[in-house]
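In this view, the complex is presented without one of its protein chains, the others remaining in place.
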Amino acid sequence: MTSSFLRRMPLVVVAGLFVLAPLAVFVGSAQASSYGQTTRKNSGTPNSTTVVKNSKGVVVKYGNKYITYSEPQSKLIKLGQALYSENCASCHGVQANGVPASGVHGAFPNLVGLGPATIDFWIDSGRMPDKDTTAVEAPRRQPALTPTQGEAISAWVNSLDPSYPYIPTVNLKNANVANGMALFALNCAACHTIEGDGDALAFATFAPSLRHIPAFQVAEAIRTGPANMPRFTGNLSDQQVDDIVKYVTTEIQHPQNIGGFGLGGLGPVAEGFVALLIGVGFLALICYWIGDRS
Amino acid sequence: MSDAEHRTPVSLQGLPQDDPHLQPAAKNPETVQGVIAVLFVLGILGVAAFGAAYWVNAKPWIIGATMGIGLFFLGIGLVAWGKYLMPRGPFVEERHTLANNEADRDAFAAAIVERGGGVVKRRKLLAGLLGGGLGIFGIVAIFPLLRSLGPLPKGTLFHTDWRKGSYAVDSSGRRISQGELTVGSILTIYPEGKQNTDRGQAVDQTVLIRISNENFTTQKGRESWGPKGYVAYSKVCTHLGCPVGLYEQELQLLVCPCHQSMFNVTNGAIPQFGPAPRPLPQLPIYIDADGFIRAQDDYNQPVGPGFWERTNV
Partner (left out) sequence: MTDVAIPTNKRAQQRAEGPYGKVGKMLGELDDRLGVAKGGRTFMDKIFPDHWSFMLGEIALYSFVILLVTGVFLTLYFVPSSATVIYHGPYKPLDGQRVTEAFASTVNLSFSVRGGLLMRQMHHWAADIFIGSMIVHMARIFFTGAFRKPRELNWTIGVTLLIMAILNGFLGYSLPDDLVSGTGIRIAYSILESIPLAGSYLAFWVFGGNFPGTAVIPRFFIIHCLIIPLVIMGLVGAHLFLLVRQKHTQFPGKDRTEKNVVGSPMYPVFMAKTTGFLFIVGGVTALLGAFAQINPIWQFGPYTASRISYAVQPDWYMGWLDGALRIFPSWEFTGWGHTIPFEVLIPAVIFPGIAFNLAYVWPLLERKFTGDNEIHHLLDRPRNRPKRTAAGVTTLTFMAMLFIASSTDVLANFFHVSLNTVLIVMRVLVIAIPAISYPLTWKICKELQGVDDAGKRKTHNIVVRTAEGEYVAMPSPAYGEDVGHELDPTPIPTYIEPEPEEVRESGVRTVER
């Protein structure tokens, strides 16, 4: 019996109650999209120790011993343009400026100037291309495009208006997991929960679970702040991001459950059900055996 | 040595030895005895393994499993012994009335009312004085005891450590300069020097959010409070004091992780949903000549949840 089944079983019972709910209106959906996407342009390379430029003087790689940010390969730009018009242009517009063929400004996000890491994250985590554009948030899915295709699209979008951050590669060897834990508790746990399981936030928005996210995507998300997630740029150094990624990819994704089964990381809710059903329930059955039934 | 000294066991009265009430409940007691013996052996193995596991400092689950199995089987065996092999009964017992007869009750009441009560009634002054003394002792004992448990609140609930010109620092004590945050970023800040104190963590904690690149006005009268799009709100929820550290940048909401109160950061953190009754107080800030973010003043109202002395601001 998996732990996720254990914690969901009682909830299925609760599901029945919602059928009775006279107020099953989705308050959230309408209001959620009323705020526009804020304009943002990433600042440059604040704490880089190495900056590699190509022959034309364009930065292709920067970073330090904690994280290296690389520009998507320029040879992929052509492929990226083709993939873009096939998969993305219908919403984000052929110029990637968020103006679709219908011509309505602001209907979809402008991608120009977001930086390759942003584009790469949305495609590589399977959120884009989106399947249901009416939903408040695009959920994480099995990626429709390969990593190379994602890099190609980000290469093309970036060629329109080169910006930072580039796609990060995290060097976990130099990370300090204890610093990561402290930073995670201060900056991340408020949404993703201290065990990294994610949860429902305001209206119909959700903080995703961090259980199966590859290291570079964690770094991309921290640096670019996808959707409702805040962005951490100047307020976290590359070393600190490296520490957090290390904590997430080790202790969050492989927690030290030395006390037995982890009960899905849901804490007291799951524990309460186990105590009542397995503890009290089982012992009551023993009572039923010990005593008379007449 | 005379037989007169010798006592024999007294005999069983009421039921013959072969009475069905005294027989085991099990139809085939020998088989049941065998089963129970097996259970006990399992229990013995369990507790012995528990001892061994503890001795060698095995993993916690091994210690627990052996102890659990040992106790469980010993318990099942013992219950089965009682349920199947001991006299099946049923037996009956008379239930005696708890109440005594009228005479006994009257005697009891008379003793209390007449004997004792009479004495007190005759010496009302003494009784009053004694009662007064004990009462005063009680009050005296309670009051300083309670009082000495902690300080009086005095004004401490009304102020934080933010002062005119306080530098905003992060949890490591680093001053925050205006280039630090991009739009959509959030940072927990403290007045400089208080970031590692209990009071700094609990009372002074403030969230700094950048919601725009331009000066931002959340409410009328707060025109200078949002320089370069930076706004600062108390991180202490007005509902029950949890840290409101959950910022959703597209919805422009601060959400309290405890009871999901939602505060709109664009209009002065007016609660939009949930149980919080009041907006989060906004900290007036400015950017000094060196580009550092500093407080214009303390909050203009007490931070955190409501309490009786809190005046309506």
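By written order: A and B. Residues from 1 in each chain.
The rule is simple: a residue touches a chain if its C-beta (ideal position, glycine included) is under 8 Å from a C-beta of that chain, and two chains touch if they have at least 3 such contacts.
No experiment lies behind these values; they were computed from the predicted model shown.
On the side of subunit B, touch with the chain left out of the figure occurs at residues 1-15, 19-22, 54, 57, 60-65, 67-83, 86-95, 98, 146-147, 149-153, 156-157, 171, 188, 190, 196, 198-199, 201-203, 205, 235, 239-243, 245-246, 257-261, 271, 273-278, 304-312. Interface residues of subunit A with the unshown chain, by the touch rule above, are 8, 11, 14-15, 17-18, 20-29, 177-178, 180-182, 185-186, 189-195, 197-204, 206-207, 247, 250-251, 255-263, 265-269, 271-276, 278-280, 282-284, 286-294.
Note that in this section only the chains that are shown with their structure count from here on.
Interface of subunit B with subunit A (complex): residues 59-61, 79, 83, 170-171, 176, 179-188, 209, 211-213, 243, 245-253, 255, 257, 260, 262, 273. Of all the residues in subunit A, the ones that touch subunit B in their complex are 32, 35, 37-40, 42-43, 186, 190-191, 201-203, 205, 225, 227-235, 258-260, 289-290.
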